[in-house]
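My questions all concern the structure below.
One protein chain is absent from this view; the other protein chains keep their places.
For chain A:
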Amino acid sequence: MNLAPKYAYYPGCSGQSTSSEYEVSTRAVCRALGLELAEIPDWSCCGSTPAHTVDHVLSAALAARNLVLAKEAGFDTVVTPCPSCLTNLKTAVHRMEDPDFMDKVNKLLDRPFHGGVQVKSVLQVIFEDIGPARLKAMVKKPLSGLRLAPYYGCIMNRPPDVMQFDDPENPISIDKLMEALGAEVAPFPLKVECCGASFGVARKDVVTQLSGKLLQMAETVEAQAFVTACPLCQMNLDLRQGQVNMAAKTKHNLPVFYYTQLIGVALGLAETDLGLDKLIVSPRGILARIGQKQPAAANQ
């Protein structure tokens, strides 16, 4: 099977640095699943949160430059791993359905956008194009004995009219994929609660409070690790876990995986392709125990 790439791939800026493990594991897993991605040539920053707090036309223009490049390269679907990029790209497409708004955006661009491009998360593509059943059949190393807190973050599925994927209050795509890998998924009531987003630098107190709540809840539901799909969530929970512990006088020590890393582990992909060594809270202990003990729920 050697299909031409179907998806234009938008990696996003954090994939080049703080979430490099998300980037490499996404590519490795997509390759293993037969999902061909073609990186958008010379893509630029989507503007992230800062742009939409300045102006909606500016924000849409920064996103749209990438949609134009994808279209010119012959693609009608753009996929991205990062929910923040996803939200910007999707909101731009959504707002540009209004011709007046599209005109304003095009005034800022060298080459105008004329529609005809849709945007999806890599998660959506893995969930819909491959699906839990096919994934399950490909598992080489079941994640048995691993109990996870599935954390989607606030904007992967909200608002529903724009994001158009999974449930805005109780999303289940990651749950289903993890169960297919043989992991046990804890009921996690804060699946879509905000982690403190990009306030880490300017208002660390906000992040330690909100991420602290998430870590506390993960321990309450007896999860051994988080599984997430968002670079900002991952950073707040993992890199800043020590700050949370300091602020709240707690002793959390929970690894925070990207869902792609865990798919990669279960598919038996090479460790170097999954960036597991980049996680700040070491996942070694937990990974070593995988398969040694059957999970409480799904014995197989």
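FYI, contacts are C-beta pairs under 8 Å (C-beta built on N, C-alpha and C of every residue); 3 or more make two chains touch, one makes a residue touch a chain; residues count from 1.
Note that in this section contacts and distances are computed from a predicted model.
For the chain that is left out, the UniProt protein name among "Sugar ABC transporter permease", "STAS domain-containing protein", "4Fe-4S dicluster domain containing protein" or "Oligopeptide transport system substrate-binding protein" is "4Fe-4S dicluster domain containing protein". When the missing chain is restored to the complex, the residue among A:18, A:118 or A:216 that touches it is A:18.
Interface note for the absent chain: among A:50, A:268 or A:285, the touching residue is A:50. Although one chain is not drawn, the whole complex shows that of A:242, A:268 or A:285 it is A:242 that touches it.
Contact with the undisplayed chain is limited, among A:6, A:141 or A:278, to A:278. What chain A contributes to its contact with the hidden chain is residues 13-14, 16-20, 42-45, 47-58, 61-62, 65, 104, 107-110, 154-155, 158-160, 168-169, 192-194, 196-206, 209-210, 239-240, 242-243, 277-278, 280.
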